[in-house]
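Have a look at the structure below, then the notes.
A single protein chain has been omitted from the complex, and every remaining protein chain is retained in its original position.
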Amino acid sequence: MTHDILFILPEVVLAAGALFILVCGVFGCRRWLLGFLALASLTLAFFVLPGGSNTASSAFSGMLMGDAFGFAMRIFFLVATVLAVLLSMGYRWQDDDDAGEYFFFLLVATACMMLAVSSGNLMMLYLSVEMLSIVSYVLAGFLKRDIYSTEAGLKYFLFGALSTGLMLYGITLVYGLFGTLNLADINARLALSGVYAPTLILAAVLVFAGLAFKASIVPFHMWVADVYDGAPWPVAAFFSVAPKALGFALLVRVFFGSSALMHSGWPGITAVLAILTMTIGNLSAFHQDNVKRLLAFSSVGQAGYILAGLATGLLGLQAAFFYMIIYVFMNMGAFASAALLSPNRMDLAAYKGMGQRAPWGAMFFTMFLLSLAGLPPLAGFLAKFLVIRAAVEGHYFWLAAAVVLNSVIAFFYYLKVIKIMYMDKPASVKEVAISRDGYLLLAISCAAVIGFGLWPKPLLDILAVIFA
Amino acid sequence: MPHILSTIIFLPLLGALVLAVIPARREALIRFTAAAFNAAVLGCVGALCVLFNHQNGGMQFAEDHSWIGQVGIRYSLGVDGVSLALVFLTALLGFLACLASDRIRTKVKGYFIVFQILMTGMLGTFLALDLVLFYMFWETVLIPMFFLIGIWGGPRREYAAWKFFFYTLAGSLIMLLGIVAVYFWAEPHSFSMITLARSTASLSPVVQGALFGAFFLAFAIKIPVFPFHTWLPDAHVEAPTPVSVILAGVLLKMGTYGLLRICVPLFPAAMTMLALPLGILGVINLVYGACVAFAQTDIKKMIAYSSVSHMGFVLLGVAAMNSTGFNGSLLEMFNHGIITGAMFLLVGVVYERAHTREIGAFGGLASVMPRYAFFLTFMALASLGLPGLSGFVGEFLSLAGVFVAFPSVAIAGAVGLIALVVLFLVMIKKMLWGSPGKGVSWPDMGLKEVCIILPLVVITLAVGFYPDSVLQYQKHTIDILVKLL
Amino acid sequence: MVKLAHWISVLPFMAFWLNIMFGRKLGKLSAFISVGTSVMAALLAVLVCMGFMAGGSSYALTGWLTVNGQPITLGIIIDSLTVMMLLVVTIVGTLIQIYSIGYMSGDPRYSRFFAYISLFMASMLGLLLADNLLLLYIFWEGVGLCSCLLVAFWYEKPAAAAAGVKAFVTTRVGDTGLLLGILILLSLGNTLHFADMASVKGPESLVALAAVLIFLGAMGKSAQFPLHTWLPDAMEGPTAVSALIHAATMVAAGVYLVARLYGFFLAHPLALQMVACVGMISALMAASIACVTNDIKRILAYSTISQLGLMMLALGTGGYTGGTFHLMTHAFFKALLFLGAGSVIHAAHTQDIRAMGGLFTKMKMTSVTFIIGALALAGIMPFSGFWSKDEIFCAVWHHGNMWFFAALIATSFMTAFYMARLVLLAFFGASRLEKDVHESPLVMTGPLVVLAAFSAGLGLLGSPWCHGAFQHFIQAKDEAIGLNVPMAICSTMVSLSGIMGAYMIVVRNVKFPTWTWLKKMAVNKYYVDELYEVVFVRPFQRICVVSAVFDGACIDRAVNDVGRVVGACGQAVRRIQTGMIDRYLLVQAGGVLMLLVFILGKVCRIF
Partner (left out) sequence: MIPLGHYVLLSAFLFCVGLFGVLTQRNAIRFLISIEIMLNGANINLVAFNRYFGASDATGQVFALFVIGVAAAASVVGLVLVIAVYRLRKSVFIDDFNLLKW
């Protein structure tokens, strides 16, 4: 029994921390104290993670799996949330009376994600995803008095409810077909019975719909722009990083993990979806004059590149997850710098002449945008290079060509923002101040982006171990 | 010095960091440190030339460390006959452009930081031996150039910067596909150009042709070859003078250097198969460039198009596929860099005084500015290939080389040369001769401007009289290159 | 002693750099620098001549370039032809420079003029000393450049600037032929050294083409028929320049080249035949135009073209001695005529001979020397022109066919005619000048006298009284023929009849019923200039404008359209996000359906 408790100790710590912050929030603590408490509970959770050695075990009789992939992803979510918390502390909120609730929801969301990624059973998976969604709806609609945020929350709820409904129905069909919800058993039975039964395909598609909604893959990406546009900046940044990564992790766990599925027609379809995601994401961002929607569509485009990695076999998996790790830092950095430079006005004109008004902020923002676009010395290039390398190695030449073509289109709107910042004259010449936490977050992300760009060896070794 | 190549590449980057620290108000200090760093790079490259062993045609001062092991990317640098002259050209033009940058008065600190990053990118491209490293340096050149043209350029600078950036980016990304494809098709998977040179020769011509196509597209845009050249005039017209010196002097050479360094050794079968089309493209470049230049009224656009026709000679040299042709094309690259760099500096001198580039506005400059007239005539004659000056030697060797392979192409090239002669002579007539216009009463070239032009004039004369001073460096490397075909 | 030959070319070159660098500070001194260096060059030439007589030979200097595996070395060639030309060029050059001290005295860019003259002397002497075709080509272009700079010396005049450009471009067209010839020989693996030009390896047709192309270069430089249009326009330059470059030295370079490669040309009779024909056509055409022009310098220019035509005719018909001898004598008396004309223009401030008259009385020295030169040109007995033209008569009679000889007779007749017409109109008869005229200063008339002495005495070198000294010196390929009396009488008769014709028309103004259409054609210079304008110049300009428009419209627009198309797609895709929630949910459900249909189709192989 103690073994199971030990396994989910990090989640417990997070939940406890969240509750404590909620209580402090009620008693009127300042925002930075609450943020500090959140950071403390996150680091505590990190240290409490079960040691890497005995990872092959499982807890709660198969409900939770402790494999290397799950372990790595839990660390990934902790790091992502630390960045999100830093941004929330650095960001200038209109009114910060309900900061306690904000951090409460954030920590709960992280706990759910960590549970979802290490779940070995479809029931556990559905429950944690549903819990995460509920918390996300509230986070999206957090600013009660702002018409955009509430509309974003409602839209997210309506979309999310439908998707998880579809996924649930898919899970019931899977339960009906195989009589069990345990992923390992399902994979084993799948290998025997063959993949091509129509009901199985319906079930697979429905489950894929639920997960693809989270990972914002094309047919299910419609909500992304509106929700990110409406939600406050830190929430949008958090959505573009953590839940999206969870979507891909679960896709790998359910679909790309099972060898049977991989040898069927599935990778081909994923490649087509990847190209669709990339192209539609980048094209939509082409003529955007609202920075938030531009970054939202760029995150859809990046999701396309990650999916392209997933579609091309083992080498692709490593490339995809390397891309995801770099993506966290790049995207969080980009959202953070956009938020810190002009929190309230989101149209591109607000960023005119930012080169003079906030030289360091503009420099950081340019660095992240260039990394997102894939300029060589930065990590973004190496990530895209690995995806292209995996595609060419798997003989998906048209996929590699699509990644290249999309990079050109993507470069356009990334550069458009940089151009506006450096080449246009600013409306008003007053200095833009960025808070201390903001600079800390930008510095961490920038160091990661440049560091992994120049010396990615340690990261690649870890990934090689995970996807041995 | 063990790591001389790495110091050469990353010294400008260090300079950029040092400049970042200096406060923006101290413009004089910024200009001085930038010039100092560029002088240091020129000094290192000079030392490199002295230490370089002519007889040995292979790679010298090579550095090779594993960088990203799993993917097979190595940090390998090396210099041989082919790249030495171009590295010297980059260092020299960089230094002179830095000196000539006193015309830049807005955002001086940003200008020099971006300029140093550009230097690192260019030097790296010529010294890298690993395909991915080559690609990385190739791309780092893009952003600084975009900023240099975009922020400090002329009226239509943003359009020109956009066009330049996306033209080159599209080409280089297709090259990235080529690089990855070559990695998987070569038997011992590797990105190093040297090991690939041995293993790709065995590939079937069709595969070599496809890979060559990917690489050639990126280089064709950069050279520029006929259909892909429309970015050059806009980029030149809008770029400030020192930037267009670098653009014409060095960036065009990265394309042709790529041809000689990557396409010839890696895809010999494809190159010999496609030599004739390459030659024909060279002639089209030559004649078309000269014709369109003749019809221009903007002096900078005219020189830009004349660079297109000079690059036609380099293509002819490469299409010859023999040692004379390669020697000729490499020498033509070096000479063209020096001469066109000087031409743009001279145009800068006039632009700074007249603030217009319309040829109609000048006339009879010879009587107003005699020293300027001498230098402009000297450089115009050098670029039209007057024997006794460096332009002729490169063109002669290229024509002699291509004559052995494709006589008809060489004859068309020689006839095309007449168009080039007419172009430059008419330019001299319109600008220098005739009676001076009404408002034409500008001061002659100052001492500083003369000191910037002088080294280029001396080099043109030296190479013209004694071409072996440059040829000796590259002869043996090219003999090895030819043996690979 | 012979080893000093390369200094002949280097000295003027140093003078050029001195004058260019310190031009303004030197002022008057720059003239003495250039004259001094050319005098030293002349002395050196004499020393080299004596050294050659004592058995000096060619020597190599340094290696220069390796082309197609062939190392090309730079060297100096010393043989009879070079020595002769060296002497001619240095002596004439020095005299003309002394003359131009007076002629250019008032010019603001005085030092710049002498700088260009020194550069010209350096390249011309270098051209003569070069021992291989490539080095010759380098100096060949240098000479072309100097002629362009000097013709356009007074660039304030648009006509002078245009003439300079025209001169350089037309000679450059010829030089492209020479370059292609070099390339052909190189590609066949020859070493371009004059010593082994006779035994050239390679297929017969290709080498013949090379020979023709090399002659094209010579035609460009010596202003022969197709490429002659630049010489008359080059008269825009100072007269001293016309005397030095467009009479004595540069235009002789073409003939020198043919003489230098004589062994090579002899091996290909087709090329020789072409040389002769081009020579004949140029001679006839230029002489006919000269008869009807009224500008004193243009008459002399066309006379130069026609005399060079004669030399080419002589060389083309195997008369190596005739050609070279006439080349030498022509250099002297044509320089004399030009300097005389310069002195006349300097005094009378007009170039139209119909506006002159009666100068004999006022400008005694210039007139006498001018008349000596005219008689030498017409080929009257004691003067040098007679002996060299006699050699040509013998050569063409023995080897050339009927047509060549007839053309020779006609050209000699016309030469005598237009020179007599010029002399009669300019120097004799009533003075039609408004202002009074006075003799030019000594510094200008001095060289005239020296040149007159040379024009008178030089011919004797080839006469039987010096028992054929010139023929032996030039080591003539054909046998040394003595004075052929009937041929001498025939040529003198032709010249005298020419002079009588001019006398009848000018003094007695007798109206000859000559062919009016031929006269009109000659006046309009056979419409060659207009032809080139229509065939070459205007189409080239039109092509350029069309290509510039094409470049801007088609390629540029295509590139911009690509950007616009992608933007349009972006706009279209962006419009899908309408913000209506039910639209989104429909897309979501539709996406699930599409996925299902796609997978089922793939699974059941429907598509």
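For reference, chains read A, B and C in written order, and residue numbers begin at 1 within each chain.
Throughout what follows, a contact is a pair of C-beta atoms (placed from the backbone, for glycine too) under 8 Å apart; a residue touches a chain by one contact, two chains touch by 3 or more.
Remember, it's a predicted structure, so these values are computed and weren't measured experimentally.
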Contact set of the excluded chain (shown chains only): A, C
Selected from A:Leu49, A:Leu173 or A:Ala401 as touching the chain missing from the view: A:Leu173
Omitted-chain contact residue, chosen from A:Leu6, A:Ala68, A:Ala161 or A:Ala401: A:Ala161
Identified contact with the non-displayed chain, of C:Met40, C:Val450 or C:Ile581: C:Ile581
Hidden-chain contact residue, picked from the options A:Leu6, A:Ile75 or A:Leu127: A:Leu127
Residues belonging to chain A that touch the chain removed from view: 123, 126-127, 130-131, 133-134, 137-138, 141, 144-145, 147-148, 150-155, 157-158, 161-162, 164-165, 168-169, 171-173, 175-176, 179-181, 225-227, 229-230, 293
Missing-partner contacts on chain C, residue numbers: 574-575, 577-582, 585-586, 589
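Please note the rule applied: only the chains that are shown with their structure count from here on.
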Comparison of B-C and A-B (more C-beta pairs in contact): B-C
Averaged-CA centre spacing for the pair chain B and chain A, given as whole angstrom: 44
Contacts with 2+ other chains: residues of chain B: 162, 166
Sequence positions of chain A contacting 2 or more other chains: 412
Chain C to chain B touching residues, read off their complex: 20, 63-69, 137-138, 140-142, 145, 148, 152, 155-156, 158, 161-162, 164-165, 168-169, 172-173, 176, 179-180, 183-184, 186-187, 540-541, 543-545, 547-548, 551, 555-556, 559, 563
Chain A-touching residues of chain B, taken from the complex the two chains share: 68-71, 110, 132, 135-137, 139-140, 142-143, 146-147, 150-151, 157-158, 161-162, 165-166, 169-170, 173-174, 176-177, 180-181, 183-184
Contact footprint of chain C on chain A as seen in their complex: 155, 158-159, 162-163, 166, 196, 198, 201-202, 204-206, 208-209, 213, 218-220, 222-223, 225-226, 265, 268-269, 280, 283-288, 409, 412
